[in-house]
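Here's a slice of the assembly, chains where they normally sit.
Chain nomenclature is as follows: A and B, assigned in order of appearance, with residue numbering initiated at 1 for each chain independently.
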Amino acid sequence: MSELLDLVGIFVFALTGALMGVRKRLDVVGMLVLSEITALGGGVLRDLVLNVPPAAFQSLGYILTPVLATVIVFFWHPHVTKVLPAIMVLDAAGLGLFCAVGTEKALTYGLNPLHACVLGVMTAVGGGILRDILAGEIPTLLYDRQLYAVPAMVGAALRAVLFEVHLQGWVTTLAAATVAFLLRIAAMRRGWRAPLAKGVRPQD
Amino acid sequence: MSELLDLVGIFVFALTGALMGVRKRLDVVGMLVLSEITALGGGVLRDLVLNVPPAAFQSLGYILTPVLATVIVFFWHPHVTKVLPAIMVLDAAGLGLFCAVGTEKALTYGLNPLHACVLGVMTAVGGGILRDILAGEIPTLLYDRQLYAVPAMVGAALRAVLFEVHLQGWVTTLAAATVAFLLRIAAMRRGWRAPLAKGVRPQD
């Protein structure tokens, strides 16, 4: 169950990576590289900090899922672009899931709650940051003001609190993931935005 | 004492990260991410290479100091910009301290002096490089020609030499840090520059 949810998150993040490759008119190799790094980058960074072998290199499904996503985008990307609103919803689901799973893994390895939350957020947003850097853009996360990182922070914090009161298991993780997911969806729908520093005008 | 000096270095580097966020008109999340990565990135890279859990994830102060720096820059950045010359001096102090501390830690873990110096310089300049990449700029270090990396190399080499003659402890580290600091200040004041390859004209 937990593995399946993980693969869904990886698949959705991989789609956004391959689509970025199409938008930048990269070839199929570029698409695959972006897809793999978007999907697996956050988790690999988390595992490097935890000083454990990255999960992406322990299971074949983790590496093969982005291959599937790249193939789909390669042949059917106009259709994929049409369902982009649906993908944004799935991406929000991936964000929620990855922040909850990442925080839980860090807590299991004995990190204190604050550090575990930082790693949880890193799991959720690290792949997207690497994708944007590779594509030659400033990471969306830093300026889009649409509360991408904030829901991940809330989900991570909630998962850490539940862990501290000894609530564990995948239902707990799913609960924290759901809160982050709903918050992200609400932020997109209602245009909630993170503030700029005092006196700074928006870019547009 | 050593911990306090470390936090001062982190605080100053964090200020430069958050200020870069203001200059790029990023939101508060972008400011915080740049601040954390500028302050902690170099040390995390060093610890990953040393194959030990990153110090930034062992102590709460390391993660919280950039939060404080971001809050200060968020509300008072015009004032912070006014004291930028003072911050450049503090940044030089951070540079000196981080190269000395990084080299010492690497030597303690049994690396030979040359490798320890490389890691010391990486500790000092790694965060700034990551900050510039995330902000979509070529790392200042690579082209500013104002001897940013060279003082760090000298400080690291000095710390390694002192270690080889069995001089240890924080006084020794502070001595190496001070030499790097003074060299960096002198380079800024006198406009010392690193040479371009033979026959290459400056960019300006």
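As a convention for this text, contacts are C-beta pairs under 8 Å (C-beta built on N, C-alpha and C of every residue); 3 or more make two chains touch, one makes a residue touch a chain.
Values in this document were obtained by computation on a predicted structure and should not be read as measured data.
**Q** Of the full homomeric complex, 2 copies appear; what's the total?
**A** The complete complex, not just the displayed part, contains 3 copies.
We adopt the following convention: only the chains that are shown with their structure count from here on.
**Q** On a C-alpha centroid basis, what's the spacing between subunit A and subunit B, in Å?
**A** Each chain reduced to its C-alpha mean, subunit A and subunit B end up 29 Å apart.
**Q** What does subunit B use to touch subunit A in their complex?
**A** Touch list, subunit B to subunit A: 21-22, 24-31, 33-34, 36, 44, 48, 51-54, 57-58, 60, 63-64, 73-78, 133-136.
**Q** In the complex formed with subunit B, which residues of subunit A make contact?
**A** Contact set of subunit A toward subunit B: 48-51, 111-112, 114-115, 118-119, 129, 133, 137-139, 141-143, 145, 147-150, 193-203.
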